[in-house]
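This is the structure I want to talk about, given as structure tokens.
All protein chains but one are shown at their positions in the complex.
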């Protein structure tokens, strides 16, 4: 229960496994990889961060939004594999930032997710990353994050 | 020939394997995964749905466009693995919607692909999904969809 203890020390409470907003599943476990569906910064079905980062929301707001997305992704993994200690590593994170065409600080926004992954999983939390902007996200979400993880055999 | 029969019942005729629009291949089979290149709503080389969903095209148009993209992706898988019954499952779908910055209904558009996957493949068609907006797609395509599938050993 190493990771659960780490969550306790960090005073992080995982949300329940996210319910998909449409006809798909929160994650698929295939071979040793788990592919987590794109997560937006929701509490249950309510979007907590809406709008364009850099115009409607600050970069700091985006950072906080990214933290919520990644906790939902971790919750989805837990739902599928049962025990977070079964995570061998975080493989890849893709972060989409809803923003205007002159926004340049995508990295600072997605750091909200990346830094939390490293806090929780340590070395195992180190991942390859893609951060890009987009002119819009479902429901006007500020951030969307998808994840590939590796599970122990 | 379970899946072929299902296609017949659904009165779905797969298009021929899509020809790439540039210097790449329609799909790559690697280990047990098949990675399908991004598909746009084409008939042969002709784009059937062009423009921004929500401005030039309705959400329903986008939904129809997504259906065409996914049939092309399935056709690419068939070309590479021969028999659609060899598909163990659909792993992940990423859907890009060409739209304006105030568009919010990406999920409804990409449902065109997700619902068709489930109609054709049943439980095996359930996938993790990412739906995002983009300000532009190649050739002004309305939708682009990429897919990862899992193939039986």
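Going by the order they are written in, the chains are A and B; count residues from 1 in each one.
Basically, a contact is a pair of C-beta atoms (placed from the backbone, for glycine too) under 8 Å apart; a residue touches a chain by one contact, two chains touch by 3 or more.
Just so it is clear, the model here is predicted, and its values are computed rather than measured.
Trainee: Which residue, A:40, A:59, A:75 or A:135, contacts the hidden chain when the whole complex is considered?
Mentor: A:135
Trainee: Of A:6, A:86 or A:150, which sits in contact with the chain we cannot see?
Mentor: Answer from the full complex: A:150 touches the omitted chain.
Trainee: Given the full complex, what residues of chain A touch the hidden partner chain?
Mentor: Output for chain A: 31-33, 89, 91-94, 97, 99-108, 110-111, 114-115, 118, 126-135, 148, 150.
Trainee: In the complete complex, which positions of chain B touch the hidden chain?
Mentor: Against the missing chain, chain B presents residues 20-28, 30-31, 35-38, 52, 94, 96, 100-101, 134-140, 144, 146.
In the analysis below, only the chains that are shown with their structure count from here on.
Trainee: Quick check: how many Å separate the C-alpha centres of chain A and chain B?
Mentor: 24
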